[in-house]
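Data first, discussion second: the structure below is written as C-alpha cells.
A single protein chain has been omitted from the complex, and every remaining protein chain is retained in its original position.
Chain lettering (A and B) follows the sequence in which the chains are written, and residue indices restart at 1 in each chain.
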Amino acid sequence: MSNQLQIQKILKTIRWNKGLACALTLLGLIVVSSTLLPLPHDPMQPNPYQTLRPPDGEFWFGTDRVGFDVFSRTIRSARVDLPVSVVGTLVSLVVGVTIGLVVSVKGRWSERIMRCLDMFQAFPLLVLAIVVVALTGNNLRNVVVAIALVNIPRFIRLVRSEALALREAGFIEAATSIGASRVRVMVRHLLPNMTGVVVAQASLAAAHAIIVVAGLSFLGIGITPPQASWGTMIRSGSQNIATGHWWVAVFPGLAVFVVVTSFNMVADGIYRLLAGDDQ
Amino acid sequence: MMGSTPLLSVADLKVEFVTKLGTVKAVNGISFGVSEGEIVGVVGETGCGKSATARATIGLLRRPGRVTHGTIEFDGVEVLSLPPRDLRRIRGSGLGFVPQNPFGSLNGTLRIERQFRNVLRAHGAASRAEIRSLSIKTLEDVGISDPERILRGYAHELSGGMAQRVAIALALSLDPKLLIADEPTTGLDLTIQRQILDLLHQLVTVRGRSMVLVSHDLGVVAQYCSRVLVMYAGVIVESGPVRDVLKTPAHPYTRALLAAVPRRGKPLQGLRGSVPDPINYPIGCPFYDRCEIRADPRCATEAPPLRQIGPDHWVASFYDPDMV
Partner (left out) sequence: MPLVKVQEVHKAFRRGSSPAVNAVNGVSLTVNRGETLAVIGESGSGKSTLGRLAVGLHQPDSGSVHFDGMNLGNIDQNSLRQLRRRMTVVFQEPLGSLNPMMTIGQIVEEPLSIHEPGLGREAKRDRACEILEQVSLDSALYGRKPGRLSGGQQQRVGIARAIISQPHFVVLDEPTSSLDLSIQAGILQLLAKLQKDLDLAYLYISHDLASVDFFSDRVAVMYLGQVVEIGAKQSVLDHPRHPYTQALLSASLSTDPDVTQEQMSLRGEIPSSVSLPQGCFFYGRCPYRSDPRCAEERPPLREVAPGHFVATFYDAQSDYLAGGQ
C-alpha cells in the first residue's frame, strides 16, 4: 500500500475511534510529564510557610498540610503508581497467557486447574493483594508481585476460552493436518488471533491494578510516605476534607479516575477496532 | 409475452444496498412478468441479484436494501406505492413467500400452532376451530403425517426438511395466487430436496397457482420451471422457455454455466475471473471480463440490450450463435 493510502487509513481509524486516540494521548501525556518534563515545584521539598494553600497561580493544585505542592506531587506519583500497575499487569499477562494456552487443550489436567482458579478468584482482588503483601513483606516489589498474581486468572480464563473457540476454526485443524506440533499451533495460529482481546483485557487489568495499588497505599501497605503515590496522598488528604481543604485529596483522586478511565477507553477502543475489522 | 395479462409485472426494477464501502447495485434494471399458472425460474450465482429481486417483489427487502427505481404490479395493484397495511394484506393471501432458511422465518419461541393462528387471523379467519382444521389440512397437504404433534411443538424440534415443509404450509395456508420461493431447498439433503420440490410443484399446479422459483441450481430450474430468467451482475442476460434457454443457450454466460456442469467423460470448462464489483460496474457488457467469445467490438463499451431471438426467447448480448 502506498504511503499516502497508509496515512489516509490511519487518519480514518483515528477519526472513527476518537475515544481510543484520546485515551492514548492522555496516558502518553501523563507518562511524559511524570518522567521528562520539569515540574513547577520540587515534589519532595515541602514549603513550611505555604501549608494548606488553596489552588492559585503559584500552586496549581494548592498545597497540603506539610507544604508539598499538590500538583507536582500528583504528577510525580504517576512514577510509582503507573509502573507498578503496568509491570504487574505485564507479568500476569505473560504468565497467564502461557498457562492459558497450555490449559486450552482438553483434558483432565485443564479441568483441575480451572477449578483451582475458581477458588482463587472467589476472593476480592484487594483482599488477596493485602494477604500477599502481608505475607511477603511491605515493600514495592511485593506490591508488583501481588498485582501480578491477582491478575493471572483473568488472562488464563480469557486465553483458554478464546483458544477453545479458535480450535473449532478450520485453520487450526488444517494446521494439524499438515503436521504442525501442538506448540506450533499455539504460537503461530492461536496466539496471533488473540492479540486484540488480550491487549484489551490487559488494559482493563491495568485499570483495575491502579485502583488496587491506590487502595493498598491508601491503607498504608506497600508504598509509604514520603514516597509520592496517589493512595498515600488521598490518605493524608482525607483528614483535611473535614476542615474544608478539599484539594489535597480530590486532585490525586481525580488523577486515579482519569488514568483508570483512560485505560478503560483504550480497551473499549480496541474492542471497537476488532468489531470493525470484521466487515 | 403470453396473451393473458400477467399476474405479476415487474418493470425496470433497481435495488441498491447502501454499505460502508459504497452503494451496492444489486439489481440493475430488470423487467419480467409471470402469468397465471406459470412457474418461472430465476437462476444465477452468488451476487447476481436474484434474491434481492425475489424479496423486493414481496416487499421483504432487508435493510440497508431499498428499491430505487421501477414498478411492481401484482394483480393490477402497484405494490411499491402501497401503504404498509395494504401491503401486508396482499402479502400472504396474494403473494406468498418461502424463504431459504425456514428457521429464520419460523418464530422459535412460539408453538407452530400459534404461528398458524397469527397468520390466519391476520387475514380474516374467524374461529379457533376453523383455524385449527385449516392448519391441520395444510400440514397434511405438505406430507406431514402427524400434524397435531407438529402443531404442538416448536420450530427447533424439527429437522431441516420438516421445518421447510412447515414454512411452505404456512405460506400456502392463505392460498396465495403467486408463491415466491427463494432457494427453498438449498442446504437440504438430495432426497429431501427432491421431495420438497415435487411437493411445491404439485401444490402449485394442482391449484392453478403461479410460482417464482429462485435457485442457483440449473437442474432445479430445468425440471420444475416452464420459463427461466438467467441473471448476472444484477441484470437478466437471457430469458425464455426452459427448453429453449437450456438446450440452445444464446448468452455466453448461460453457455458457460451449462458447460460447467460436471459430466462423465466430458472435459470441464470453468469460468475465468470473477463477478464484477457491484459497487463499480464497468461500462460495457457486465460479462465482458470473463467472456471467451467477445464477438463484437461494442462488447467492451456498450451494455447490450435485450433482443428477441425466438418466440419469447430474449438475450442481452451482441453475440449471435447462428452467425458462426
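Here, a contact is a pair of C-beta atoms (placed from the backbone, for glycine too) under 8 Å apart; a residue touches a chain by one contact, two chains touch by 3 or more.
From a predicted model like this one, the values you see are computed outputs, not experimental measurements.
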Touched by the hidden chain, restricted to displayed chains: A, B
Contact residue for the chain not shown (choose from B:Pro262, B:Pro297 or B:Pro311): B:Pro262
Selected from B:Thr46, B:Ser127 or B:Asn280 as touching the chain missing from the view: B:Thr46
Sole residue of B:Asp12, B:Asp189 or B:Asp312 that reaches the chain not shown, by the stated touch rule: B:Asp189
Residues of chain B in contact with the chain not shown: 45-46, 159, 161-162, 189-195, 197-198, 216-220, 222-223, 242-243, 246-247, 256-264, 266, 268-272, 274
Chain not shown, touching residues in chain A: 169-171, 173-181, 184, 188-189, 192-193
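Keep this in mind: only the chains that are shown with their structure count from here on.
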Chain A and chain B, separation of their C-alpha mean positions in angstrom: 55
